[in-house]
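First the structure, in the form of structure tokens, and then the observations on it.
Note that this complex is displayed minus one protein chain, with the remaining chains in position.
Here is subunit A:
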Amino acid sequence: MSRALKNRLRATALWFATFLLMIVISVPGLWVVLSGFRPNREILAKPPVWIPEKLTLNNFAKIFGFGQDQVAIPVLEYFRNSLVIATTSTLIALIIGMAGGYAFARFRFRFKNTWFLGLMLFRTVPGIALSLPVFMLWSRLGIIDTKLGLIIVYVSLNVPFTIWLIDGFFRQIPGSLSEAAQVDGCTRWQAFWRIEFPLARSGIAAAGVFAFLTSWNEFALASQLTRSTDSKTLPVGLMDFTAQFTIDWAGMSAMAFIIIVPALILTFIVQKHLIAGLTFGGVKG
């Protein structure tokens, strides 16, 4: 076999493998999204309808309560709860995480690695295991089924990982920059806000997005700590569909679409910084 042909074959094999990979990754999601725009009748049809005859927004109108036939699931409320809970807990976790990450990146102190590991070990407690005592304590405190109750839990869920990421981003900025500013008369506080914070800003935003998505996507704790429209989030709301006798696949797909879209957009915006933060914080001790 000639060398050129061999190279040609190899390139084709690479191309084919990549193509296959992308199909496996993207088809499941795309199928759900497509189903969100099809009538339930078509999804249930036997023999299956492969090419949709026409796409419709009816499912979205239905779950949001417009139009004649409605679904008894208050998606709009869930959406609002998710947004409020995820945003608030992210902001608080970012503030706490910035302080903590800065401490790990810029100071030497005793048992530094142990502290870091300890924080991570708190994060590793399974959501469902943590939900048991939190459920009991929150009911005693009267904050079960409130947004506040969930926000507190999500802050603690996000703090360790936010620290990991932000620590990585601050490390990428040479410490000499802020020292130079301090020599020139800035206080450490000013040096932080004027020099280090602007440089780490995109990284901190990436950490924020990660925290937001963790809260946005969380299910194990939310499913036990929420009961009503006061605090139920979208992932918990999705399960409302399966509780009914027949599954409304189209409605569920439409709701899935609503959960996916913000996640995809945010991921797309920050992916570069996110990878940088994960690897830098991890590799350079």
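Assume a residue touches a chain if its C-beta (ideal position, glycine included) is under 8 Å from a C-beta of that chain, and two chains touch if they have at least 3 such contacts; residues count from 1.
Assume contacts and distances are computed from a predicted model.
A chain of this complex does not appear here, and its UniProt-recorded name among "Cytochrome c-type biogenesis protein", "Hydrogenase", "Sugar ABC transporter permease" or "Rod shape-determining protein MreD" is "Sugar ABC transporter permease".
The chain that is not drawn here is touched, among residues A:74, A:160 or A:208, by A:160.
Within the set A:191, A:207 or A:256, the residue that contacts the chain not displayed is A:256.
The residue from A:59, A:81, A:178 or A:224 that touches the chain not shown here is A:224. When the whole complex is considered, the residue among A:85, A:144, A:200 or A:213 that touches the unshown chain is A:213.
Mapped onto subunit A, the footprint of the missing chain covers residues 14, 17-18, 21-22, 24-26, 28-29, 31-32, 35, 43-44, 46-48, 50, 95-97, 99-100, 102-104, 107-109, 113, 115, 117, 119-130, 132-134, 136-137, 152-153, 155-156, 159-161, 163, 213, 216-220, 223-224, 235, 238-239, 242, 249, 252-253, 256, 259-260, 263-264, 266-268, 271, 274-275, 278-279, 282-285.
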